[in-house]
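My structure is below; once you've seen it, I'll send some questions.
Missing here: one protein chain of the complex. Every other protein chain is in place.
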């Protein structure tokens, strides 16, 4: 089971290396450089474009579309909707990162609008963000999951992910101490990663971008999403080992290094993943 | 005197670690990633949001608001004013970094408007920027303090800071070879730091963000501002020692590392600070 899962993930990773898919991002200006560099590091090619006059064209030549609402504004909401609809028409997977959903009406309303008007392939967020999407009580603290939401634990998180996945018909992932990836029927749990990932801004965004890269070459979005999240978790572990006690800057750099050096062997050897 | 000052600063640093305050930024897109990462490194939590439809909400859930005019545009000016007024209404400290004030009418007019319509808690800039605010002849060269302004020296700078602090009723800081922090009555001088800080873009912005983090947990904004500036100065010294002769990139990374590893002991041991 685990072997089969890993074999599929390794194939997707190698397919990214072979095909170098173009990943269109409409994303925030805080972490956009890291998103571009993580996409290059995994072997894919990023393009960032958010003007309404070109987003449909750029989506058309891309293999996946990543929508990230981290620094939302009215201009880019319109662009996200247009690009998303074009992606749907062309059967290009759309990945949504509802950064800070629950924290403001604008983010809530936009998340709802995107989910209603666009067929999302993968939704990736933290516990607070996905609880908001699920219509549950969520205690968002800015862009990080709140302690109150986290204490509810993996079992509850799993139920939330499965509920959202079923209702929206999309792969739903909640990243955290245990990463949860579900399509409503099958659920994958990943135990890789390190708490240090929350010390650097944009590791969630980078994870979403990697999901874009994996989905850009694979039809099985559940496995693709799990593979991308697994890759970042393992890169985090390797980065923590290499950065040691040096500090956040060294750890940040080491994440990009580790993703750019990720091999099938490392992935297979370190994966703590199960379908359960 | 110095011991008392340092004890207060250490308490604020530890309070940041304990409370992890949320710091709302409306800032420029050049250095925004570093601002987010420095806030995380000191133990606080950043959120960047600039759309008029959400800035008031985001400010409401935050412990401090940082306004940075580095890449000003008409859209975000409106947001800065709305967020600032909300912060004032809720007694949330507002920190203003008038990047490049003096260099264009837009920056001049906006700085004046922000200072007039919003009660600023801490104003942080370089010598040219604060001279402009003081209504003095300033010879701004882009976003860096000009040599002509710097040559006027610490004594003059101190008089400028005290004048502005009194007139605006806000803590005014001028960072440079000697950092000056004044509320118009009390003035603190800091001799930490390194010239290398001017080799990396955004060290001023990062300093302002740290002021936000410190002000987010402390009522005494004079001491909070001094503590934040002291922290970055010491981090700069440690970074210079570690990066050695490697170059600007290594020094940049080492600043984030040093802030993330800053302890009460390091702070106390290295501080060259005095109320004078």
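Each chain gets a letter, A and B, in the order it is written, and its residues are counted from 1.
The definition used in the following text is that contacts are C-beta pairs under 8 Å (C-beta built on N, C-alpha and C of every residue); 3 or more make two chains touch, one makes a residue touch a chain.
All of these numbers come straight from a predicted model, not from anything done at the bench.
Participant: Which is it among B:135, B:153, B:169 or B:247 that touches the chain not included here?
Facilitator: With B:135, B:153, B:169 or B:247 as choices, the missing chain is touched by B:247.
Participant: Write down which of B:21, B:43 or B:100 is the residue touching the left-out chain.
Facilitator: B:100
Participant: Can you work out which residue in A:3, A:53 or A:245 touches the chain that's missing from view?
Facilitator: A:53
Participant: Counting contacts across the full complex, list the positions on subunit A that touch the omitted chain.
Facilitator: 22, 29, 32-33, 36-37, 40-41, 45-51, 53-54, 57-58, 61-62, 75, 252-261
Participant: Take the complete complex as the reference. Which residues in subunit B touch the chain that isn't displayed?
Facilitator: These residues touch the chain not displayed: 28-31, 33-34, 70-74, 100, 103-107, 141-144, 199-202, 245-250, 252-253.
Quick note on the criterion: only the chains that are shown with their structure count from here on.
Participant: Between subunit A and subunit B, what's the gap in Å when you average each chain's C-alpha atoms?
Facilitator: 33
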